[in-house]
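These notes are about the structure you will find just below.
A selection of the complex's chains, in situ.
Think of it as A and B in the order they're written, each chain with its own count starting at 1.
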């Protein structure tokens, strides 16, 4: 189903220069667009792709107005990437097919003592346990588990395989064996939270694990018990937060980034991919800890030397004294 | 439902100083306790929280007896953390609601040729394949898979999404393509093993993958084929053990720690979070390999220099010769 350019601008704003009656059949990246495609330029590094793109229309920032005009129709908006995000939502709504199955899929196992908002959708083979609450317009895709007494707010989206409220990893040592600490808390998830496939958020030991409004979690993430993740923080795939850590609002954690237990990250802290946070970070900024990749032979030499680094420092000191 | 302090001490021992008739309505951390809460102090660093806590009673070690007495009721026990663990178990039993569904949930898919102990519980949407065995008092939460011929011992707890017995990753190269090595072994899991959400334990190639008694695995852990994990070893979330590695008893692996294939860890080896084990470790102790996190600008400088570390060493040598 195609959308008229005019209808798009009517819905999303922006200044259209070009034929409002052009029918857009596809949204496409610049390098792979056809004359019936709408494309966008948000990264100035890709400006060279603009001239050669076959897109019927492009979304650009005011700074790119002249370059866009040189090639054809365009929409000007202060933030093309944000405009594109809204456009994908418009596009999805326009192309949505009617749901064939009821709001709670018959294969889902929803406890009679769970409270599911009448506007929520529970997909196939989900489990919603006793005392759990699912908020308005929230969607659980397939095979999602929401355990006993856990809460999910409104307008959340939980992807397949998500596990909310498994036991936190609590053990007390006792003469060489482990005694389980029963996890008596639950998980509370705010509104507008998205949680990626197979991500796990453990229930708290005594108090609740808390995911605040607007948090976005990618796939295969581990969130330990008693963690708090602040509003609008985003974490990429395979990242992890160990028990009782507190992550402030508006933070980001790169893929496979990890925060150890009981630490605090202040608002606006950004952890690079594959970096391990071993101490609290109270000053906003970007933080990194990664051994730089190299060809294996070079790495072997440097890694071997690294194991003597402290003594190398002593040798430098000794040289300096002479 | 509240528990009398006297009933708690009757069940768990310890020396109570205070009113045995006090009704405990909550277990709570010191900083967030109310007069009807029972709290505990196991970490001496938190001793300052003791004086200001509103808890109705606190569990302390003999060394803290005086400080505890200065503020109100207390229970003295040699290991407050272990006491607290047992207390959570008592609490959970006292508050357990009756299970609404039968021992094997009707939505579970249990092969007629699987052997499930009559006291085991198989949760919603689990799969127990042909020839699998599930031991006494073992609990499979929801959406757990136990594949063909795999065994789970007694008193185990498998959290949602656990996959026992998927094929190990066995491939033989053949002129640029891969030929699958069928995985003919299975998985054998001992007694008192806990396995966290979405953790995977692969079946062996020829022999079985073995998880010994009392092992505790957190969420999103990968255990490759033919691995053996020794008794009472504990592994934190996102850790991994590659094929044919042998991990001794009483080891720990921190979050995202990883052990390469065919290696051996002796009894009592402890691997720090995010560290990669690249050689066998036969001496007990704590082992670490992590690039320390820093603000990004400092990291960039040091990482760039690291790639020249071997030549820096040579320059130091040259200086020393002069």
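In this text, contacts are C-beta pairs under 8 Å (C-beta built on N, C-alpha and C of every residue); 3 or more make two chains touch, one makes a residue touch a chain.
Remember, predicted model here, so these are calculated numbers, not experimental data.
Engineer: Taking the 2 displayed chains as part of a homomeric complex, how many copies does that complex include in this file?
Structural biologist: All together, the file's complex is an assembly of 3 copies.
The rule is simple: only the chains that are shown with their structure count from here on.
Engineer: Which residues of chain B touch chain A in the complex?
Structural biologist: 27-29, 32, 79, 81-82, 84-86, 88-89, 91-92, 97, 100, 105, 107, 123-125, 141-143, 157, 159-161, 192, 194, 196-198, 214, 216, 218-220, 232, 234, 236-238, 250, 255-256, 273-274, 290-296, 299-300, 303-304, 306-310, 312-313, 316, 319-320
Engineer: Would you pull the chain A residues touching chain B in the complex into a rising list?
Structural biologist: Touching chain B: residues 107, 109, 111-112, 125, 127, 130, 143, 145, 147, 161, 163, 166-167, 169-174, 176-184, 198, 200, 202, 205-207, 220, 222, 224, 238, 240, 242, 256, 258, 260, 271-272, 275-279, 285-292, 294, 298, 301-302, 304-306, 308-309, 312, 315-316, 319 of chain A.
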